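What follows is a short report on a single structure.
Excluded from the complex is one protein chain; the other protein chains are retained at their positions.
A and B label the chains in the order they appear, each numbered from 1.
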Amino acid sequence: MDDAEITLKRLAGLLGASLLGEGGEQPVMGVSTLEEAGGRHVCYYGNPRYARQLGSTRALAVITASAVETSSPNQLIVKNPYLAFRDALELFSPDRTSGFEGVHPTAVIHPTAVVARDVTLGPNSVVDRNARIEGGTRIGASCVIGPNAVVGRNCLIHPLVAVSAECVIGDRVVLHSGVVIGGDGFGFVPDPEGMHRKIPQNGNVVIGDDVEIGAGTTVDRAVAGSTVVGARTKLDNLVQVAHNVRIGKGCFVAAQTGIAGSTVLEDMVTCGGQVGIGGHLRIGRGAILTAKSGVSKDVPPGGVVSGIPARSHMENMKVMAAASKLPGLLRGLTRKKEERG
Amino acid sequence: MDDAEITLKRLAGLLGASLLGEGGEQPVMGVSTLEEAGGRHVCYYGNPRYARQLGSTRALAVITASAVETSSPNQLIVKNPYLAFRDALELFSPDRTSGFEGVHPTAVIHPTAVVARDVTLGPNSVVDRNARIEGGTRIGASCVIGPNAVVGRNCLIHPLVAVSAECVIGDRVVLHSGVVIGGDGFGFVPDPEGMHRKIPQNGNVVIGDDVEIGAGTTVDRAVAGSTVVGARTKLDNLVQVAHNVRIGKGCFVAAQTGIAGSTVLEDMVTCGGQVGIGGHLRIGRGAILTAKSGVSKDVPPGGVVSGIPARSHMENMKVMAAASKLPGLLRGLTRKKEERG
Partner (left out) sequence: MDDAEITLKRLAGLLGASLLGEGGEQPVMGVSTLEEAGGRHVCYYGNPRYARQLGSTRALAVITASAVETSSPNQLIVKNPYLAFRDALELFSPDRTSGFEGVHPTAVIHPTAVVARDVTLGPNSVVDRNARIEGGTRIGASCVIGPNAVVGRNCLIHPLVAVSAECVIGDRVVLHSGVVIGGDGFGFVPDPEGMHRKIPQNGNVVIGDDVEIGAGTTVDRAVAGSTVVGARTKLDNLVQVAHNVRIGKGCFVAAQTGIAGSTVLEDMVTCGGQVGIGGHLRIGRGAILTAKSGVSKDVPPGGVVSGIPARSHMENMKVMAAASKLPGLLRGLTRKKEERG
């Protein structure tokens, strides 16, 4: 949208915010952070850690839940400021579309592949035997869509992504650069000679609608059947999803988390960063696995766990607090012993 | 193979299993999981965690070590059911070969490179100056083989893999998408002005025969000499192998493990997921490093370690169990003090 046209007053209206301040006729040029904002930017304030920056920001206006003390001459007061911030960002999203629209002449499409008419295939992208790309999908440069793979409608696949043979990607899926869907699961079995033989990974990966997968994340194909990432689930960068894992709907998995083979995450599970989850486990609906925890047992629905090995977060906090006192405790015991001795 | 021809009886014969049930003449269409199987699939049962699914599976037959109670009308009883499962998977492996066989016209081969006659080079793959690709090897789309690199016979290199200058890949090696072989090791040295200067990484990487490396894994080149991954070793996804690491033969390294510079893993070492191993260490033959452990000392041959920092697994279990009792213990001590006080 032509952002020159948006006054602060109009923005307040679009966001459902009430405007505190006299700057309603000022033009808004974009959204920024409290620290980096110039005089035509609006900013978001929601975390007390940034209270200090309220006093020095040069922003035209601050989006906030209630009036705050700030150097900014205007405030946009709104019930859900984080959502309003999101909407403002959307209004001012820069145009990032590639200059290479449509099917680039260097794209390589196998004669048996089916590519819908309005698909974008970036330079040097490859669509292999019998693959199918549905309408409205944009695939960046140097992506490789394997044999028999299916990519749904209105997906956005960034450059340098691999979707391997037979994998199925839903609609409106976003895959960031470096994602690998459908590498072989890690399976080997010792034979009578003590050598390890590869277990063929015959299955595939199925990615639900509205999933987003971060840069460098890997989702392995199943031994048999499917590795599944449920609809609306979001995986951050450099996450590892092993074979036959089934992730439910609406889950959030932060960066560098690893999920071992055949584990099930029910719907709405949240994982912090660098979590490790063992194989063949069930993580109940709505559970929260805090950052860096190492989960070696099932987690009940709604459970919150932390630690290595992970236990109830409450319990883990107590153990950690107690451990902090341990050096002092041991000194005390030693002293007592000496006094008695 | 034309799987329509395989009856359950014939499959039993091929797997060396005895058939329990009347379905010997039924055709087998594939291998699946207990949960997802249809009436023409065979499944594997080996983990008691899935006992419940035995009662509801619709599978034609279950591969198992001894007769079990199951809704499946047939059982294939065999001494090593996991190996039989593997063999069944192989019999029913889907055809995943690319539709782009041979050297694709868009592949770019430097005039000084040597590519054997029966090699497959996928679309947009690049083979640089003086590189050599030996017979029977298949290289997927958009791979880059650097100057002076060597790739052995009958390798399978999936799309979007980088094998950098001078690295040497053995025979029958499998590299999954996103693998980077031969990035520079992480080496810098402060100079007298307090600036850090890059240490040239003059060495290479040598990958042994029958190695398999998972998606997104990185193996850095040596400062001098070689970073080595020994024959038959398997690295999972997103593993980091630093410069001058030497991994022995027949090792298994699970996902997201990191191995710091110059460390040696002797043969047959097993690492769980997200293990970290410090630099300049020696991990003895057959040692087991459990998931998420942080190894900061040498591990003797056959040693089993866990924890951060890692200690003997036995010892670590005891410390973890004792730590769990700590909050109660501290409450008890406080109470006693108060009683005395």
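Basically, contacts are C-beta pairs under 8 Å (C-beta built on N, C-alpha and C of every residue); 3 or more make two chains touch, one makes a residue touch a chain.
No experiment lies behind these values; they were computed from the predicted model shown.
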| item | value |
| --- | --- |
| Contacting the left-out chain in the complete assembly, out of A:His104, A:Arg153 or A:His313 | A:His104 |
| Option touching the unshown chain, where B:Gly214, B:Gly230 or B:Gly294 are the choices | B:Gly294 |
| Selected residue (touches chain absent from view) among B:Thr64, B:Ser98 or B:Thr218 | B:Thr218 |
| Which residue of B:Gln256, B:Thr270, B:Thr290 or B:Ser306 touches the chain not shown here | B:Gln256 |
| Those residues of subunit B which, in the complete complex, touch the missing chain | 106, 108, 110, 112, 124, 126, 128-130, 142, 144, 146-148, 160, 162, 164-166, 178, 180, 183-184, 186, 188-192, 195-200, 202, 216, 218, 220, 222-226, 238, 240, 242, 244, 256, 258, 260, 274, 276, 278, 280, 294, 296, 308-309, 311, 315, 318-319, 321-323, 325-326, 329 |
| Absent chain, residues of subunit A that touch it | 30-33, 35-36, 43, 47, 49, 80, 82-83, 85-86, 89-90, 92-94, 96-100, 104, 106, 122-124, 140-142, 158-160, 174, 176-178, 212, 214-216, 232, 234, 236-238, 250, 252, 254-256, 273-274, 291-292, 308, 320, 323-324, 326-327, 329-330, 333 |
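The working rule: only the chains that are shown with their structure count from here on.
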| item | value |
| --- | --- |
| Where subunit A and subunit B are represented by their mean Cα positions, the distance between them in whole Å | 25 |
